[in-house]
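Please read through the structure below; I'll follow up with questions.
Removed from the display is one protein chain of the complex; every other protein chain stays in position.
Labels for the chains are A, B, C, D and E, by order of writing; each one numbers its residues from 1.
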Amino acid sequence: MRIHLINPNTTASMTEKAAAAARMVASPGTQIVAVTSSMGPASIEGFYDDALALPGLLAAIAAAEQGTGKQGVGGIGGPVDAHIIACFDDTGLDAARTLARAPVVGIGEAGFHLASLIAHRFAVVTTLARSVPVIEANLARYGLLARCCAIRASDVAVLELEDPASDARGRISDEIGRAIRADKAEAIVLGCAGMADLARSLSVQHGVPVIDGVASAVTLAEGLVRTGLATSKLGPYAAPRVKPYAGRLADFAPRGD
Amino acid sequence: MRIHLINPNTTASMTEKAAAAARMVASPGTQIVAVTSSMGPASIEGFYDDALALPGLLAAIAAAEQGTGKQGVGGIGGPVDAHIIACFDDTGLDAARTLARAPVVGIGEAGFHLASLIAHRFAVVTTLARSVPVIEANLARYGLLARCCAIRASDVAVLELEDPASDARGRISDEIGRAIRADKAEAIVLGCAGMADLARSLSVQHGVPVIDGVASAVTLAEGLVRTGLATSKLGPYAAPRVKPYAGRLADFAPRGD
Amino acid sequence: MRIHLINPNTTASMTEKAAAAARMVASPGTQIVAVTSSMGPASIEGFYDDALALPGLLAAIAAAEQGTGKQGVGGIGGPVDAHIIACFDDTGLDAARTLARAPVVGIGEAGFHLASLIAHRFAVVTTLARSVPVIEANLARYGLLARCCAIRASDVAVLELEDPASDARGRISDEIGRAIRADKAEAIVLGCAGMADLARSLSVQHGVPVIDGVASAVTLAEGLVRTGLATSKLGPYAAPRVKPYAGRLADFAPRGD
Amino acid sequence: MRIHLINPNTTASMTEKAAAAARMVASPGTQIVAVTSSMGPASIEGFYDDALALPGLLAAIAAAEQGTGKQGVGGIGGPVDAHIIACFDDTGLDAARTLARAPVVGIGEAGFHLASLIAHRFAVVTTLARSVPVIEANLARYGLLARCCAIRASDVAVLELEDPASDARGRISDEIGRAIRADKAEAIVLGCAGMADLARSLSVQHGVPVIDGVASAVTLAEGLVRTGLATSKLGPYAAPRVKPYAGRLADFAPRGD
Amino acid sequence: MRIHLINPNTTASMTEKAAAAARMVASPGTQIVAVTSSMGPASIEGFYDDALALPGLLAAIAAAEQGTGKQGVGGIGGPVDAHIIACFDDTGLDAARTLARAPVVGIGEAGFHLASLIAHRFAVVTTLARSVPVIEANLARYGLLARCCAIRASDVAVLELEDPASDARGRISDEIGRAIRADKAEAIVLGCAGMADLARSLSVQHGVPVIDGVASAVTLAEGLVRTGLATSKLGPYAAPRVKPYAGRLADFAPRGD
Partner (left out) sequence: MRIHLINPNTTASMTEKAAAAARMVASPGTQIVAVTSSMGPASIEGFYDDALALPGLLAAIAAAEQGTGKQGVGGIGGPVDAHIIACFDDTGLDAARTLARAPVVGIGEAGFHLASLIAHRFAVVTTLARSVPVIEANLARYGLLARCCAIRASDVAVLELEDPASDARGRISDEIGRAIRADKAEAIVLGCAGMADLARSLSVQHGVPVIDGVASAVTLAEGLVRTGLATSKLGPYAAPRVKPYAGRLADFAPRGD
């Protein structure tokens, strides 16, 4: 099984960290094909970055569906069985589902779904306050808002997570402690792909399940592939209608099959 | 007062139709500066088109904020007082609010808010079925879903509305009739900027208020300007953080002030 | 355009203050016809006052519809184009809509709708704690409760707002500060018509949009008139059924047309 | 125990019918003191009638609290232990609770609460379509909307229920049949005080519990009195604040104790 | 009238306390037949105890329906008119309703329904934190969650309530004080059958209605019987289907009539 993990921001070190977390939990026989977006923001923090990350994400999805993605010289080496969007905002999830035949899983939704299976109420600990409304809107859309007792911002910028000298881990850990004490959180979902490497040690430290969305998404993607499930094309995820696109984005025009 | 009306698809005839509807209700002294997006889909029908309409929309917002938009030779002629996003999906509304100092109004939300003032329950009659979930999610996000008794698709493609020979008006009228009889709709919100010219005659025909989002948005934008209100920058609509953007979208990188 | 602004309590100084706020934002050509209720409570604080303010409000609406309202010697001088109910509880809004052909806007709903266009979450700062459930129920009915992060009482009685020697402004300002810090409010809706004169200075002081319902209602009423929209008569806002009324309220009996 | 049953419309025959239904289920030792409102509409059908029924209702509540109500020559003969508002709209319930020391029960809420104890989902069958939104708003406010699978209007005007020659019973029965078949209603709440005499025979005819709000309210009022419970005065049901009232309603001014 | 009060835990002293509270409010002519479960947990604290209390509860319901329950030598002496489940979790309420012809009332729901009639918002003060989610889920299922401003655990184990030397009353009283001050509770529902004897004194101490579910359930059960209402058999409360049961629970197999 080949799983396409696309980092929709353009920072390659985050792609590598997410890919490492993905490979740690992948079943034997599952190959993680990790790709960094070729255009757009270096990190996704709030509505504006989210919007401008979409073309890069969708270009990567389209390429992977044809097995011609950007990884290495020969491309990603053939079609993939599933896509993972490795940004906790689940950036472009709906649009990606219209484009792909293979199932698409966002790491945000993946974390929420697994958390729902092991806790009555979970909290999310994310980066900046401006991401909180995005996450809240996603939870509401998925239906899982009532399962979430708090979304806490640690005031850590996404790229600080890439800086070993920052005190990011400490601030995240502090918010986890507050979520357990003040919000009665029973489990923690880490709200950024860049936190994937922290889940295990924070879980040990706080004695509570700490859920990384990347790992969660890998197991859900594997599950969909094993059960033979892919996005339904009966409803709003039908393939994009063929029509002209203009200007700088003209090559994004859907061409049908 | 100068109101920037941006059509986020790339079909100029739709921009003109929306501009005409806007000018019909604008107060004396209000100037409508209408702009067509310079890149992206010819019409917005579903999640994929929505996603790819965002860069063009945001480019237009940014240019208008600096008074350098694309209208005519000399640009749009100076900063504007408010922006209207003339797509019923309210495409990019949140991202636009982070970017603009001036208030931003979507024609979808505008129609919903005015409908809430004159009816206990309203229905939306839109184009294709694939737009229904987008509209429904917007209504849920705004809080007004419970005020809406039905979202009906007329199975009219957006660009059919630009074709005088099509039977688009008839199919829309049929759905309005069904919404009144079957859903007990007390008012109808027309779910596409391209229907702006039909509101008055459909209202007369069915004896029910029929609401055009473009006209609604103009009066709301004027109201915000007159009361001195603009988007709060305290929360998720704070200006985008300065950071590098890569590739084809590098020039979208926020630069601060 | 002539807008009928009715103060449903019987304190004339509050009518004047609301009328002044209305005139400040009205478009050139809009005339504000301000009327004080002729019967009932001197201020509206809680369910009992709300109930007894209704006959006076409805009498004023009926008179204004016939152009025979109480303002000045010759009455209000002819039919009006829209009604504004200048009590933040939106007292009698539904009943007024059944009675009027012209659209009716409450200052509470007006404030909520405009706040929704400029902030992701807003707070309401009102007078006494007993008004909080009324406001909360209204928000729920309108659908906008989820947009409101807090309804805070400043413990200022309505008539204290008419007393220049009171420290009302200070207590209101304190609650605004708390709403911003503790509730993460991005905008503030002032929860009483008697606070209309404070909006601007409180906005400057706190660096946050502060919304006065009276001004908001004027722009929404103008918008409805300009777009040709009035209350739908298809549903629960149909004209009251003709029937006898008894006793002291016999003259309120609906007479049809 | 003495229970004050107030009919907030001014039609005495409806008061008598409700009183008879109340006496049928009252415990031995419970006296039903039935009073007709002295002012306002002959029947309550929609928002306007609801609004104008409030002064008469509140006057009756106030008189009964002092034992000086209108029943018979010597008044109602001393203070009462509980009040029942015998209109299915629960007209004035909140205002009445601020005024009364004794508990107040509306027949609408009473029917909903008992229905919730014997059925997973119930339907309401009421008179005219214009009452449906009032009932729906009440159910939402009480929290019980999700327990109600349908609110059906039988298109019977309230006063037709007082006319033995009308086919009102047949039309109500038809709607009950539809509620059972189409809405999967497990129990029926009759949505008008004037239907109190029909409950038993309709229940036998349709083989389903049919709930009369008047009878329900009597048992709930008895229950509150027996358990020593009365309206909490800590929150919005605190006694009305003392203040002047003007004009025709001046005598309604709260005077404190 | 004979009301069967079943304590679904196996601690007889709690049955006696609940029976005493029930008899205090029962009408003259109402007989309380109190029964202790014959199998399962000594107290019900959380999901596991809830699950294992069900067979004993259902055995008692079945026996009481046939008039052969365990009370005294000759059984409970004939069929009963209503059942009360005297555990605040309303353990087994749905299953009991399928089994019984007579109406079934849980003390949790009873407390919530009566609280809704005398307060705009109430709080629940219960025993251990692990019962909070059970109570919350019940409130959500009944529809009354929005009426409840807080569910507070007093950290008192159920059986401590049976120990006169414990400081249980003090800890419960402390939580009531917090609910009034911090949560703005207007009334308190005591969240355990074992607290039935404390309601009156806590109400006097705090000056707020304090509601005991056992007393509430008695008056609701009496009300249902007086109004001739019993569980609808049209929906999910239809009698259990006849089928074999295996092993230790074989004798629970439904046998039809």
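Brief remarks follow.
Rule of thumb we're sticking to: a residue touches a chain if its C-beta (ideal position, glycine included) is under 8 Å from a C-beta of that chain, and two chains touch if they have at least 3 such contacts.
All values reported here derive from a predicted model rather than from experimental measurement.
In the complete complex, the hidden chain is touched by one of A:Gly143, A:Gly170 or A:Pro244, namely A:Gly143. Residue-wise, the contact with the chain that is not shown comes from E:Val132, picked out of E:Ile76, E:Val132 or E:Val189. Here one chain is not drawn; of A:Thr91, A:Ser116, A:Ser131 or A:Ser173, the residue touching it is A:Ser116.
Mapped onto chain A, the interface with the missing chain covers residues 25, 27-29, 103, 105, 109, 113-114, 116-121, 142-147, 180, 184-187, 200, 203, 207-209, 211-212, 215-216, 219-220, 222-224, 226-232, 234-237.
By the touch rule set out above, chain E reaches the unshown chain at residues 10, 37-43, 45-52, 54-56, 58, 92, 94-95, 97-99, 129-130, 132-134, 137, 140-141, 157, 159, 235-238, 240-241, 243-250, 252-254.
Methods note: only the chains that are shown with their structure count from here on.
Separating the centre of chain B from that of chain D, both taken as means of CA atoms, is a distance of 46 Å. Separating the centre of chain B from that of chain E, both taken as means of CA atoms, is a distance of 54 Å. The set of chain C residues touching two or more other chains comprises 120, 133, 235-237.
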